[in-house]
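The complex appears here without one of its protein chains, the remainder shown in place.
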Amino acid sequence: MTVLSVENLTVAIDDAKGAEVVRGISLEIAAGETVCLVGESGSGKSVTSLAAMGLLPKGSLKTTSGRILLDGEDLLTLRPNELRERRATRMSMIFQEPMTALNPVMKVGDQILEVLTAHTRMPSSEAEAKVTDILGQVGLPDIERMASSYPHQLSGGQRQRIMIAMALVLEPRLLIADEPTTALDVTTQKQILKLIKDLQTGHGTAVLFITHDMGVVAEIADRVYVMNQGALVEDGPVRDVMSNPTKDYTRKLLSSVPSLDPRAPRPPRSKKPTLVVSDLNKVYGGGGFLKRGAETHAVKDVSLELMSGRTLGVVGESGSGKSTLARCVMRMIDITSGGVKIGGQEIGQFGRRAMHPYRKRLQMVFQDPYRSLNPRLTVEQSIVEGPVNYGMPRKEARAKAAELLDLVGLPTNALGRYPHMFSGGQRQRIAVARALAMEPELLVADEAVSALDVSVQAQVLDLLDEIQDRTGIAILFITHDLRVAAQVCDEVAVMHRGRVVEMGTTRDVLGNPQHEYTQSLLAAAPGRDWDFANFRPVAA
Amino acid sequence: QTITAVMHSGLRVLDPVITTAHITRDNASMIFDTLVSLNSDFEVVPQMAEYEVSEDGLTYTFTLRDGLTWHDGGEVTPADCIASMKRWMERDGGGQMIADKMESLEATGDNSFELVLTEPFPYTLTAMAKVSGLALFMMPERIASTPSDQAIEELIGSGPFKFVQEEFQPGVRVVFEKFEDYVVTPEPADWFSGAKEVLVDRVEWVTMPDAQTAINALVNGEIDYMESVPVDLLPLLETVEGVETQVLNDLGSVTIGRMNFLHPPFDDPQIRRAAMMALNQEDVLTALIGNPEYYQVCGAIFGCGTPYEFTDGSETLTTGDGVEQATQLLEESDYDGTPIVLMQPTDVVTLTAQPIVAAQALRNVGFNVDMQPMDWQTLVTRRASQAAPSDGGWNIFFTNWVVPEVSNPLANVMLNGRGDEAWFGWPTDEEMNQMLADFGAAEDEETRKSLAEQMQAHVMENVNYVHLGQYFSPAAWRSDVLSGVETAPFPVFWGVSKDEG
Amino acid sequence: MADKLIRGAFPLSTGKLAARVGFAPTVSAIVLLLIVLGAIFAPYVAPHDPIMQDPTARLAAPSAEYPLGTDNYGRDLLSRVIYGARVSLIIGIGATLFAVVLGLTIGLVSGFFRLADAIVMRIMDGLMAIPSVLLAIAIVSLMGASIWTVMAAITIPEIPRVVRLVRSIVLSAREEPYVEAALSLGTSMPRILWRHLMPNTFAPLTVQATYVCASAILTEAILSFLGAGVSTETPTWGNIMAEARLYFQLKPSLILWPGLALSLCILSINLLGDAARDVLDPRMGKREA
Partner (left out) sequence: MPIFLVRRFLAAIPVLLTVAVFVFLLLRLTPGDPAAIIAGDMATPEQLERIRATLGLDQPIIVQFGTWIVDILRGDFGTSLISRQPVLNLVTDRMWPTIWIGLITIALSVIIAVPMGVLAAWKQGSWIDHLVMTFSVLGFSVPVFVTGYLLITLFALDLQLFPVQGYTPPSQDFGSFAARVVLPSFTLASIYIALIARMTRASLLNVLGEDYVRTARAKGLTERRVLFRHALRNAAVPVMTVIGTGFALLISGVVVTESVFNIPGLGRLTVDSIFARDYPVIQALILLTAGIYVLVNLLIDISYSFLDPRIRY
């Protein structure tokens, strides 16, 4: 039985030009079915779902044609009041960001209760009982305390459960989940996915699940729709699409998904290690006049070694201290104890001035391609800044910048342009070029590809690989994505609560994890048993 | 019954011997009484005491009237009066002159005392009866024995009103209650003399920083009396029923300019004369007052309508045709174009116009004027500075006096020519000093008049100060409830009754 | 999501500048321009010398000679209003410049150097805690009233507000990855301040500056009202009004015209400020989903 049926939906920007963002989409979801909507960033997934909920931002987007039928009733013809009545009772939505989707100044219990008071005439005792019941169903422990907590007192996973409870408390026929797990770490993600699945089977809800993570699709979908640039590319039962994609776009998308199969370690270029970290500790907080903040021991007794020409991956869940480690190595922050050696020189205790000559030997590529380039400087200005700081004549630096742009695969006319004129992937390349302009011995990449689409991600990873081949640079590669780590790292160190719990060649660690934590990480990686690039299940 | 009156400024300083501020004097005259008083013919008449002057003019005997009591119940004794006089003599100019010639001041009985001088000083009684500046008010001995440079703490007098200390808010509100035991003199009330009969229970003085607000309050019947209404605003009250406006202080005030005799260019009498000739009263008064009914072009430095009204030498001021002469005088002088520092107070409404008009007039004849705006207190501080104008001194400023303060040569501080001891501007003028001494010693009015006339001519010649004319501020009151409001050089509330219609 | 980031990070880049600048700001700009031109060319525009007194025409009604009538000194009101724009604008713009330049410098330095921060901010808190008008009266009445003291008096209390604004921006911009990147490129501190942090403050400062400018012109009026303003020899809108307040009921035009000029000017400045905010900071503009 069809719950939601979208027919020929077109959404356009609400201005004079009226550029179309979503073009003629049709899709259908039956009761009890999970349908995944995939596609790269900006392809129109969210817009489609918002249109269904009638939540398109007023004044910027509008539906121009098509029908959205919920149980046969056209939502687009309903008056605002009627549409509001349908929300939460007949259709619900969960958003991507569990951190911001809940009202920070209201207790979460009340936020769920509010759904009931808005749509039913339930007596309050009954409503409260129902809240307790749904909180139990989403598997939250210590329900009393949870209900009277504010969102900031809960973890990301817990918040996302609250969102799910809120969406399902009135047992709607349709649940739309827009990237509900992207912001969570893999272990939590796994739990949430399972929860949705369970609830769905229990209530017979139709689920429209939006994601760009093919692993998740492989895990949960019954059917899948693939979108690209506002249009539907392909759809069908999930196995069919994954094993036998008919469209080029789908093939490209699938083959960009990195494989979990670890790469073979490459031989080091020299005997001497580029980077040696020994017994490094970093404690945040404490101190301060009249203010004694809580201390966080973010990095505990970490020791690492990295040879030139090799890549060392650091993996681990959020908050495990990966970025802190990177910043200690970069000497962006003072280290609490331990040593950091670059090319044999101990720099752990250097002050700002002493550090200056060593800065050029270490460079970093940051996670966020949108914020790591100063929006007010041209690409050229950004790239020449470092060399000029170290005394290179401006003219020479410019020539070098042009060369580097060529190296990272951007046209030289990009030099005079500003960062906002580039896509995320291009910007990340510019960031790489900027780092390389210093001719560093060590490149630290902190989640350098996490913000990028799979297809773009693949390009940047290829670039790094190529540069490493050419220059023999050592790379400290920080990621939470095991698939990426498996593809680019010779060795990996697994971090958990500030400690390195397991370290070795990628093949050993990922292929045959010894530590319990590593094992759980691997077990949680979605789509583990599908080899996307080759359109087939992983050979056992 | 309570009369609510808006006075010209807020009362802050209570001690009438410490400051010359008019509001302090006004306040004191409600609370304190005087030994002798001035009537509207400028005659000295007995008030608290009858007096006798001996033939040789050396002994003054005062006999207190019966039954005088202080507000705290005590009896008024000669000792109280002697202490009050002594304290006053330390501060007041006229008092100091008496003190210089004083042989003794002693009680001669339960209700009489005697002032004995070493040489005759006919001005004595006039000085004691004066109504302006530091007037001679009687206080109980314990209060009057406060050192004269320290303010008294208590206001206990024997006057018609009691001061209500608890309700006093400095600068905002003063409350008086009728003093039931006040002994009313038999003579009818006339200025400050005679029967000060209180016909209401309370008088409240409130201060309103904004004249506009005060007028609106009067129109709305929220207040009963307004001491001085800006002349320009009179039309607002003209059409209001039940409000009467009239000049009560019919002697009025004078406005003057004073130059600094210590520093160039005004150390040169010729340049001072040039400056004076550049000015003309009509322009100043029009800007200051506007309506000609409320000002009087008057060349007499002792004021028009006073016994010493002489106008010698004041033609350029009154006719305004001295500009050419002034220009020529200045050209012939050694004036080198140094800017003259003209101090302009910005926060006193009655003093803002003079500098502005004067500046234009002085520029007209070739002076280079550096007009420096400042608030009145800065001006007061700065005018005491004898430094060169370029080092924080000054060249010229303007101020106002009520006529009684200038009408008597001995009371007129601007005539004093004793250099550093003189009033700000510090002229050294032996000739004038001599005339003043002669005036004080003169036995008969004829001599005094001729001396006053010489002084007038001398001031015009030497430009001790520039007399810029006389003006009158009208008072306004609710004539529908108040009756008995009479003219006097400062506001009096005795004899006024309120009919709570 | 990606789109939101772009728009947040590149406020100046949106092509909506033209669309956002609507009718009101355009009119404001024109009004302001007229006022400024009037002030600059006052000697050519004004029919009379603004300080020339005509005792025979005191408080005159509007006539061909005196288009808006005269004040209580017989000075031409129209000329005074035109010349008044000069001082009012000089004070407004001067106070703004001083406040912005000083505030920017102090704010940048104290935002970046923790050591200076504690001390500077205490002092700024102290300055901020003193009510501006009181401070201004105190300064003016103590130092004497001239355009410069009035300007200084108005500027001083505004500085801490600018400092706070700049500092808060620096504190957040300091955490931007591109600042870290610059650090790792070996860029020196002063250069980071100058090149990477300062530009971030421009947009909010523009808005703040319009506010400072408007409030400086208003404060000048209040100071004149309280008798602590510039001498009436030099007309300013504030002292024209303050002098005329006695005639509020009798001859309201005396207060009306300078008041109108003042309000129009401040209104325009405020509207331009709002427009600047809408253009410079898209988050304040159109609502986003």
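For clarity, chains are labelled A, B and C in written order, and residue numbers in each chain start from 1.
In this section, a contact is a pair of C-beta atoms (placed from the backbone, for glycine too) under 8 Å apart; a residue touches a chain by one contact, two chains touch by 3 or more.
Keep in mind it's a predicted model, so treat the numbers as computed, not measured.
*Asks:* Which of the displayed chains are touched by the chain that has been omitted?
*Replies:* Output: missing chain touches A, B, C.
*Asks:* Tell me which residue among B:Gly109, B:Pro170 or B:Pro292 touches the hidden chain in the full complex.
*Replies:* The one listed residue touching the chain not shown is B:Pro170.
*Asks:* Out of A:Asn103, A:Ser155, A:Thr412 or A:Asn534, which is the one that touches the chain we can't see?
*Replies:* Hidden-chain contact among the options goes to A:Asn103.
*Asks:* Check the options A:Leu61, A:Met166 or A:Val186 and report the residue that touches the missing chain.
*Replies:* The one listed residue touching the chain not shown is A:Met166.
*Asks:* State which residues belonging to subunit A touch the missing partner chain.
*Replies:* 53, 55, 59, 84-89, 92-93, 95, 97, 100-106, 114-115, 118-119, 150, 152, 163, 166, 290-291
*Asks:* If the hidden chain were put back, which residues of subunit C would touch it?
*Replies:* With respect to the unshown chain, the touching residues of subunit C are 122-123, 125-135, 137-139, 141-144, 157, 161, 214-215, 218-219, 221-222, 225-227, 238, 241, 245, 248-249, 255, 259, 262-264, 266-267, 270-271, 274, 283-284, 287-289.
*Asks:* Taking the full complex into account, what residues of subunit B touch the chain not shown?
*Replies:* Contacting residues on subunit B, toward the hidden partner: 10, 12-14, 18-21, 91-93, 133-134, 149-151, 153, 169-173, 206, 208-210, 212-214, 216-217, 219-220, 222, 347, 375-378, 380-382, 384, 392, 413, 420-421, 423.
As a working rule, only the chains that are shown with their structure count from here on.
*Asks:* What's the contact topology between the chains, one of line, ring, star, complete, other?
*Replies:* Per interface graph, the chains form a line.
*Asks:* Indicate the whole-number Å distance between the mean C-alpha point of subunit A and the mean C-alpha point of subunit C.
*Replies:* Here subunit A and subunit C have centroids separated by 46 Å.
*Asks:* Which whole number of Å gives the spacing of the CA centres of subunit A and subunit B?
*Replies:* Subunit A and subunit B have C-alpha centres separated by 87 Å.
*Asks:* Among all residues of subunit B, which ones touch two or more of the remaining chains?
*Replies:* none
*Asks:* Within their complex, state which residues of subunit A touch subunit C.
*Replies:* Touching subunit C from subunit A are residues 41-42, 46, 50, 55-61, 96, 289, 330, 332, 356, 359-360, 362-364, 366-368, 370-377, 385-386, 389-390, 418-420, 424, 431, 434, 438.
*Asks:* Could you please specify the touching residues of subunit C with respect to subunit B in the complex?
*Replies:* Residues in contact with subunit B: 51-53, 55, 58-59, 72-74, 141-142, 144-146, 226-233, 243, 245-250.
*Asks:* Which subunit C residues qualify as touching subunit A in the complex?
*Replies:* 1-3, 5-6, 9-10, 13, 118, 176-178, 180-188, 195-196, 199, 286-289
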